[in-house]
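Can you keep this structure in mind? I'll have questions shortly.
All protein chains but one are shown in place.
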Amino acid sequence: MSVFLAKRFLTFVATLLGASIVVFLVLEILPGDPSMTLLGADADEEAYAALRLKLGLDEPAVLRYFDWMWGMMQGDFGISYAYSVPVMELVWGAMALTVPLAIFAMLITIVVALGLGVFAASRHNKPGDYVVMAFSQLGIAVPNFWFGILLILFFAVNLGWFKAGGFVQWEDGVWLAVKSLFLPAIALATVQAAILARTTRSAVLETFREDYVRTARAKGLTRSQTLWRHVLRNALIPVITVMGLQFANLLAGTIVIESVFSLPGLGKLVFQGIANRDMPVVKDIVLLLAGMVIVVNFVVDVTYAVIDPRLKVHDV
Amino acid sequence: MALLEVKNLDVTLATSRGPARAVRNLSFDLDRGQTLGIVGESGCGKSMTALALLGLLPENGVTTGSISLGGQDLLALDEDAMCGVRGNRISMIFQEPMTSLNPLHTIGRQVTEPMLIHQGMTRDEARAEAVRLLERVGIASARQRLDNYPHQLSGGQRQRVMIAMALSCKPDVLIADEPTTALDVTIQGQILDLIADLVSESGMALILISHDLGVIAETVDRVLVMYGGAGVETGPTASLFQHLAHPYTQGLFAAVPKLGSGGKGKSRTRLSTIPGLVPELADLPPGCTFADRCDLADDKCAGTMPTVHDVANDAGHRVACLKPDDAKSRMATSEAGA
Partner (left out) sequence: MSEPVSKNQLMAALTLMTRYRNFVIGAVLTGLVIVCAFLSAVWTPHSAVELAIRSRLQLPSLEHWLGTDHLGRDILSMIMVGAQNSLIVGIVAVSIGVFLGVGLGLWAAAKRGWTEELIMRFSDFTFAFPAVLSAIMITAILGPGAVNSILAIGIYNIPVFARISRGAANAIWSREYIMAAKAAGKGRFRITVEHVLPNITSVIVVQATISFAIAILAEAALSYLGIGTQPPEPSWGRMLNDAQTYATIKPYLAIFPGAAIFLAVLGLNMLGDGLRDILDPRLTRGR
C-alpha cells in the first residue's frame, strides 16, 4: 500500500471512531437517563432499577460505548425501546430502500453532470455552453423537496405515470421497485447534477489549458481525441473530489425526499425514533449515515490513487 | 523552392483592448538540414510564430499570409488535414518538460502515440520503435522506462522523452521552443548537443526559439531577431554576431553579461540593459516596433515602416531599419572603445 493510501486509511479509521464517540456522547450521555422517559415520572423506584438493569445503564459509560461498538461490528445493533425488536431488523429493511435510492440518484447525477459539463466545455462561450450554465445556475437554487412535490404534481397527479409516493418492495418486482424510486431519485439528482456539471465544465476547461494538452495537439491528435485521451481522465480528479463532498448532501437529501414521497427508509425510521424517544434506533441510524459518508470519502481517496499514478508509488 | 517558406505571416489576436498584432509581416524560409534560430524577448512573437506554423493558435488568433511546407499551403488545410501534419511533418518541443507530459499516462503510451495515429503501426511495432528512440536520446534502460510515469523522471530526462516523441515520425521540420530554459545549466548543453546531432543525422530542418543568445550562437546556422512581432534582422549566425546591424540586436547583445570582458573598474559587473519596458502588443507604433525604446530613433521611425537593407557583403544578412548607418557607426565606436 502506498504512503498516501496508508495515511488516508488511518484518517478513515480515526474519523469513524471520532464520529462514533460524538454520536455516543450526544445521544447516549447528554439526554440523561432514558428509563425516566420510557417509564414516565410516576413509576416506582424498583421499576426504574429493573429497567436500568435490563438496559445495562448501570455500567460505566466507557463500557457501554465499547459494548455498542462491538455489537455494531458484529451486526448486533441493540434492541429498539419502542418496538422491542432488534434495531438491525428495522434498519435492514430501511436500508434496502435508502441505499439503492442514494446510489440511483448518484448515478443519475454522474451521468447527467458529466455529459452536460463536457458538452458545455466543448461549446465554451457558445450558446450551448450558456444554456447549460443557465440551467445549472437555476438547478442549484431549487430546493429538492419542492422539486419533489412539483414532480409528484406533474407526473403522478397530472399525467398519472407514477404513483404519488410509497415504495414497492423488491420482492414484489425489481422493476416496480425501481419505478417507485424514479421520481425521488430525479428530485435528489437535479440539484446535485447542477452543481457537478459546473465543476465538470470548469475542470475540463482548466485541463484544456494544460501544457500536456498542447503537447497532445502538437502530436496531431484531433480535438476530440485530445478530449477523450488526455483531458477527461485528468479532469476527473476535481470532479471526484466534489462528488465525494456531494455524497453527504445526497444522503441528507435522501432523508428529506423520503418524507416527500412517503418512503419507509432510514429517514422515516429515524424520525419515528425521535418521536418515540427510541434512542438506540436514532443512535444507530445517525452513526450509519455518518459512517456511509466517511466510507464514501475513503473510496474517493482510493479512487485518486487509482487515477493518479503519482499517488500509487511506494515512496512518497 | 525551400522546404518551408513563410511569407508575410501575420498573427492577430483579438484581446479585450482591441486587436493585437502578435506577428507582423514575417517572412523566412528554411531548407532540409538547415537550422534557424529565432531570438527575442518574451512576448516578441516567437512562440506565436511557432504555434502559427502548427495551426495551434489560441481561439482568438487569426493568421494571414502563407506558410508552405514542401509546396503545400498549410493555411489552406482544414483541421483534419492539419492534424495529419502536426507531429508527423512538423513536430514541436516545448519549454516546460515538467508540465508538457501528461502526468497520468506512461512514457511508453505518450511516445508511441504519434506513431500509432500517423503511421498506422501496431502497438508492438510502436513500442519497439519507442525503445530505439529513447535509447537514441540517451535514456538508460529504455525498455523499463516505457512503463514509468513522468513524475518518476528528472526534468532533463523528460525533455529527452519530449524529443524522442517529437522525432518519432521523422518530421521534416522540428520546432524547439526554449527547450533548455527550464533545465539546469549542466543539462542545457547536453540537450542542445543532442538536438544538434539529431538534426545533422536526420537531415530535418530545425527552428530553435530562444531568448538566450548563447544558446542560439552555439546551435544554429542562421538567426532571425524578432521584436514586437516583427523580424528586425536576419542573417547567417557569424555575420549577425559580427555586425549587429540593428539597434535592438545591439541592445540584446549588450545585455548579455560577459565574463572577462569589460576590462577594469566598475563597468565590469554592470549589465547593460535596453531602456524602457517591453510594450503591450496593442500599443506598438505603426512603423518600426522598436522606435519607442531605440535611442537612435527620430519622429520618422515610429510612423514609417522600416526599409530592408543588405548588411555588409554577406549573402542573406538583412536588417529592417531606417537608420542602418547610424547603428553601424555606433557599433564601430563601441568596438574601438572596447
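To keep things simple, chains are lettered A and B as they appear, and every chain counts its residues starting from 1.
Criterion: a residue touches a chain if its C-beta (ideal position, glycine included) is under 8 Å from a C-beta of that chain, and two chains touch if they have at least 3 such contacts.
On a predicted model such as this, the values are computed, not experimentally measured, just so you know.
Asker: When the whole complex is taken into account, which chains on show are touched by the absent chain?
Answerer: Computed over the complete complex, the missing chain touches A.
Asker: Quick one: which of A:5, A:131, A:149 or A:305 touches the chain that's been left out?
Answerer: Touching the chain that is not displayed is residue A:149.
Asker: Pick from A:2, A:249 or A:303: which residue touches the chain that isn't shown?
Answerer: A:249
Asker: Among A:5, A:27, A:82 or A:177, which residue is in touch with the absent chain?
Answerer: A:27
Asker: Using the document's contact rule, name the residues of subunit A that touch the chain not shown here.
Answerer: Those residues of subunit A that touch the unshown chain are 11, 14-15, 18-19, 22-23, 26-27, 30-31, 137-138, 140-146, 149-150, 152-153, 157, 164, 202, 205-206, 245, 248-249, 251-253, 255-256, 259-260, 270-271, 273-274, 279, 282, 286, 289-291, 293-294, 297.
The working rule: only the chains that are shown with their structure count from here on.
Asker: Measuring from the mean C-alpha position of subunit A to the mean C-alpha position of subunit B, what distance in angstrom results?
Answerer: Taking the average C-alpha coordinate of subunit A and of subunit B, the gap between them is 54 Å.
Asker: For a test of understanding, state which residues of subunit B touch subunit A in their complex under the given definition.
Answerer: Touching subunit A from subunit B are residues 54, 56, 79-80, 83-88, 91-92, 94, 96, 99-105, 113-114, 117-118, 149, 151-152, 162, 165.
Asker: Hey, which residues of subunit A end up touching subunit B in the complex?
Answerer: 210-212, 214-223, 225, 229-230, 233-234, 307-310, 313
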